[in-house]
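A single protein chain has been omitted; all remaining protein chains appear in their positions.
Labels for the chains are A, B and C, by order of writing; each one numbers its residues from 1.
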Amino acid sequence: MSDTTVEDEATMAGDQHGATVTLSMQQALNRALDEVLAENPRAVIFGEDCGRLGGVFRITDGLQAKHGENRVFDTPLAESGILGMSVGLAMAGFHPIPEVQFDGFAYPAISQIVCQIARMNYRSRGTLPMPITLRVPSFGGIRAPEHHGESLEALFAHVPGLKVVSPSNPHEAYHLLKYAATRPDPVIFMEPKSRYWHKGDVDTADGGTPTGAKVLREGRHLTLVAWGAMTARCLQVAELAAEDGIEVEVLDLRWLKPIDAESLVTSVRKTRRAVVVHEAPLTSGLGAEVAQLITRGCFDTLKAPVERVTGFDVPYPSGDLEDEYIPNIDRILFGFQRVLEYRRG
Amino acid sequence: MSDTTVEDEATMAGDQHGATVTLSMQQALNRALDEVLAENPRAVIFGEDCGRLGGVFRITDGLQAKHGENRVFDTPLAESGILGMSVGLAMAGFHPIPEVQFDGFAYPAISQIVCQIARMNYRSRGTLPMPITLRVPSFGGIRAPEHHGESLEALFAHVPGLKVVSPSNPHEAYHLLKYAATRPDPVIFMEPKSRYWHKGDVDTADGGTPTGAKVLREGRHLTLVAWGAMTARCLQVAELAAEDGIEVEVLDLRWLKPIDAESLVTSVRKTRRAVVVHEAPLTSGLGAEVAQLITRGCFDTLKAPVERVTGFDVPYPSGDLEDEYIPNIDRILFGFQRVLEYRRG
Amino acid sequence: MDTLPLPDDGDTARPTPEHLRELYSLMAAVRHLDLSAVAWQRQGIIPGYAPELGQEAAQVGSGYAVDTSRDFVFPTYREMGVARTMGVSMVEYMSTHKATWHGGLYDPVKSRLAPIQAVVAGSVLHAVGWAHGQTLDGSDAVAMTYLGDGASSQGDVHEAMNFAAVMKAPVVFFVQNNGWAISVPTERQVAGGSVAARAAGYGIPALQVDGNDVVAVLAATRRAFAHCRSGNGPVVIEAMTYRRGPHSTSDDPGRYRSLDEERDGAGEDPLHRFRQQLQADGVADEEFFAQAQASAAAEAEKIREGLEALGPRPGNEMFGLVFQETTPALQSQAVSWREESEHV
Partner (left out) sequence: MDTLPLPDDGDTARPTPEHLRELYSLMAAVRHLDLSAVAWQRQGIIPGYAPELGQEAAQVGSGYAVDTSRDFVFPTYREMGVARTMGVSMVEYMSTHKATWHGGLYDPVKSRLAPIQAVVAGSVLHAVGWAHGQTLDGSDAVAMTYLGDGASSQGDVHEAMNFAAVMKAPVVFFVQNNGWAISVPTERQVAGGSVAARAAGYGIPALQVDGNDVVAVLAATRRAFAHCRSGNGPVVIEAMTYRRGPHSTSDDPGRYRSLDEERDGAGEDPLHRFRQQLQADGVADEEFFAQAQASAAAEAEKIREGLEALGPRPGNEMFGLVFQETTPALQSQAVSWREESEHV
């Protein structure tokens, strides 16, 4: 794990506001939080081990030392407590940025998330907004213990009153977190933990439009839709496919709620074929929603049914089997094949 | 509410094992539980107010008096406690049939349901099966307080290791509960609370096949897919449509996990058009999965994209607005229209 | 039980005769409205209601200690008496029981009363968070959260008490132990027999008080607020009272308790008892009581009129109030709702 602190980064980057710097996603998120704290005196960060330790993934590294114990603090080990407390802080005019240590430990807080955070603005008729940015290190791929590799986006996206976003690279991470953490509504921020230590260029001045999906690679034979950690894998696959002359368009969905249906439809109207990839189990996964939005918007132009390449309907397995579970390059290519070779019968 | 007890019913029905009797869904469920307790000495029923009161919906009415306080008992008011305790009872060789008092109060128990109940068989490599039948009075339509009208099927269906079923009438209720409560795996049994007091014929001898979907009405112009309380509404709509010469096939999905894809495809291959109806919010609802299964299996024959007529992406509203929220006849007919009038552009 | 250190600066003086009369008038108004609401449910004016019959002293006494210029209160679904005491519009409050809007139509920010909470123990943690916010802001405002004996079994209550104690948050946990959680009596719900007794385990001072004695409840709550305001952290108050009515208008207590048990458990009616006390102490006379009764009746009548006049909320609020910043999907759903349901 990196020992980089907020201080180091600033030096390392040596940038005025506006330069392009190379950062890991961990660094990009850390910097975004640092700036959010500096810019908004009502922003507060808390969770298990977020303070002194800087989080088990070091996303809040150095922030307590820099901004003080009132702004960045450790809580007792209780996720419902952390999220329930966020509601009260929001009612008191703060912008809470809680962390749940791992995806699987959002479950103990689901009642507070679904029944309270997502509904308080509605219940109070807009008088008690919930500007809560819940950071959830998400998805699998790091050979971690049980419940440390979960994909909860389908659950979150189904809950009225929540917005859900997941960055795919350091640049997105920096800008989407800064955007999410300044919104007046609750946003679940799903961080692809397997990408924390991958570096990339971050243009701190220009993040582009923070809403909607983003085309990461253009193509005309097939659209590949993904989010979070799967985006990088899809870019790899597109590279491979290009060697066979197949031009794949890769769409980073970014916002899992609201979903940018327009971008999906625009892309697939052009390519006429689509595959959606996610780590979560197949059944009732977000891939079904994406597929249905595409089908509905491109029914006349689609050459084949939208394919889903996803995790299986099984509990997320232990490290030895996770490469069998997470969609790998082979399985995505098989998905391509089914779509490309589809012939109306 | 009914004052009918187990005793009364037996008299009222006056049946040998095997007659057809007229029962409300509440009575049918009560009778099924009574028989399960009698047939399996390891079955135990518990939850909030399940014992002395017989449940706020009287589903367990009279069972404590008849089977004793060891078999049917009240717990303290804590849903995670109830479900966590179920895990331990299952490990001790019991078949727990816990009740969560209302759908919205399953959320505090989600961690136990998702991380424990659904995974213990897998984690223990089949040595600790979880024959737990969780009864959840579900869905809306009774002008109840907040969190008493939720539809959690999309969440449950996404969880590997759970099976999910919802009956649409007293006959189904009786047979599906008896089937679910004798399975060696965890089953979430979603009871359409707005249908508890509707009566119907129950053939106690012949339940037909307990798995898969069921065609409730045959038709050739369009397939309507629903479950739980929406099934009755769809039958009404089919009746109305018949007056206009539109023959609607109504498919009661019954099992929401595993979904009977084959029956969906068989029906829609014939009708070539489908509308799926549910109360839950649209986005990432189970309707997306159903639509995608149909689209994938009937891509060549479909005349129009599958339509979804569902609740909106808003918190379940208060009684005054619930008729605006739950798919009503008008909205389902508009869905028909979109499907029937669809012309490739 | 009383482990709360006596405050140095709190207002623990006995209420003045004027205050005592005001407390009585509030209890009379609450009683009348409560009984009226049950009648309205029977008449079909409202679809349901959760009576607080017998809990008037606990609710009025505690609510009276709140300083609505700074404090904030987190109710359950049964705190009509608290809301009335805090001066919340009763039509807007009761609208939740008319199924007009979950949480009620009153403005929680202006009235210092959080929306009505239907999740048992759902808001205890909110109170802790709000209270910690006061600490961060250097304010001396206090949060008070209500919960029942049944609610005390929820994990969130434990998390809330532990968080509050670790953070020394200025929050009063006000437990109305009314003997029942729907059909389950306290002895099968609260192991150890007392919610207040649990406070010691967190190092939180606690008070058990006769919840049917409005003056005692007020004094206890004032002491708790003073303790919190001085930066000493949370307090637990357990007001021992009794749910004299059904759990809600759809409950039938005859299925789980006999009338004899009810009579024995309930003890003396808190309103009656306070009246006798005021009379004995010469604080109020028959004329006052008649007057209090008359204005309670007049008030309930006005509330009924208000409720009957209250129409349903426009359906577009379903979409418009979900977010501060709406989404394209919601906008388009609102459009199709309008087209398909309002036929415009």
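To be clear about the criterion, a contact is a pair of C-beta atoms (placed from the backbone, for glycine too) under 8 Å apart; a residue touches a chain by one contact, two chains touch by 3 or more.
Worth saying up front: this structure is predicted, and the values here are computed from it rather than measured.
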Option from B:86, B:101, B:151 or B:284 whose C-beta touches the chain left out: B:86
Touching residue (missing chain; options C:52, C:92, C:107 or C:156): C:156
Absent-chain contact - pick from A:56, A:215, A:240 or A:340: A:56
Touch residues of subunit B, complete complex, unshown partner: 44, 70, 75-76, 78, 80-81, 83-94, 96, 111-112, 115-116, 120-129, 131, 160-161, 163, 183-185, 257-259, 261-262
Contacts of subunit C with the absent chain, listed as residue ranges: 153-159, 161-162, 164-166, 188-193, 197-204
Where the missing chain touches subunit A, by residue: 1, 48-49, 52-54, 56, 74, 76-78, 80-81, 104-105, 108, 143-148, 282-283, 312-315, 317-321, 324-325, 328, 330-331, 334
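What we mean here is this: only the chains that are shown with their structure count from here on.
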Centroid distance [mean C-alpha coordinates] between subunit B and subunit A, Å: 32
For subunit B paired with subunit C, centre-to-centre distance based on mean C-alpha positions, whole Å: 36
For subunit A paired with subunit C, centre-to-centre distance based on mean C-alpha positions, whole Å: 40
Junction residues of subunit C, two or more chains touched: 101-103, 119, 155-156, 317, 322, 327, 329-330
Touching two or more other chains - residues of subunit B: 80, 104, 108, 146-147, 283, 312-315
